[in-house]
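As you look at this complex, bear in mind that one protein chain is not there, while each of the others sits in place.
Moving on to subunit A:
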Amino acid sequence: MTSPGGQGGGGALSTRGGGGARRMKWALELSAGNTRSRGDRQGGQGDVVYPIGYSEKPVPDTSIQETDKNLVEKRCWDVALGPLKQIPMNLFIMYMSGNTISIFPIMMVCMMAWRPIQALMSMSATFKLLESSSQQWLQGLVYLVGNLLGSALAIYKCQSMGLLPTHSSDWLAFIEPPQRMEIMGGGMVL
C-alpha cells in the first residue's frame, strides 16, 4: 500500500520541483527541511524520519479536508429525513400486499415494524452521526418523528390485518371459568 503513496508523493514533487528535477531518474532527499518543504501534508510529524515512500495518511483524506460545511449539513438532513422518505414506499407496499394473512404480507409487516424499532433502538448512534451538524436537535426530532410514523404505519397495517388484540375475542382465551358457588347433585329416584 505504500507504493501508490510514494508515487503520489513523486507526483506532488514533480509539480512543484519544475523541469530541472524531472530530468533526474530519481533523487533522494535526506534532510528534514526538505520534507517540510514538500508541503503541509506531512507537516505534523516533521521531526520523525520516515522511510522512503511512506505516507502516513491515505490519499482520499484530502477530499474530507476540503468538504464544505454545507455538505455536512446536507448529509445530516439526508439521514434525518430517511425514515420519512420511506413512508410513501411503505404505503405502496402495504397497499400491494393486501389484508389477507399469508406468509408474504406477514413478512412485509414484520419488516415494516422492525425497521423503525431497530432505528429507534440505535438512536444514540444516529445522534453521534448528526453531532457535527448545527441543527442537530431538529434533525434528531425529524428522525424520531419519521421512525414513529413508520412504526405507526406498521401498527395500522397490523390493525387492518386484524393482528392486534383490540377486540374482546382476543382476550377470550384468558377468561378463567367462573367458580361455582353452589354444589348440586341428584337425579331420578333410583
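In this section, a residue touches a chain if its C-beta (ideal position, glycine included) is under 8 Å from a C-beta of that chain, and two chains touch if they have at least 3 such contacts; residues count from 1.
Keep this in mind: contacts and distances are computed from a predicted model.
The chain not displayed here is annotated in its UniProt record as "ER membrane protein complex subunit 1", chosen from "Electron transfer flavoprotein-ubiquinone oxidoreductase", "ER membrane protein complex subunit 1", "Signal peptidase complex subunit 2" or "Phosphatidylinositol N-acetylglucosaminyltransferase subunit P". Checked against the full complex, the candidates A:Leu120, A:Leu148 or A:Met161 give a single residue touching the omitted chain, namely A:Met161. Think of the hidden chain as still there; on subunit A it touches residues 101, 161-165, 167-170, 172-173, 175-190.
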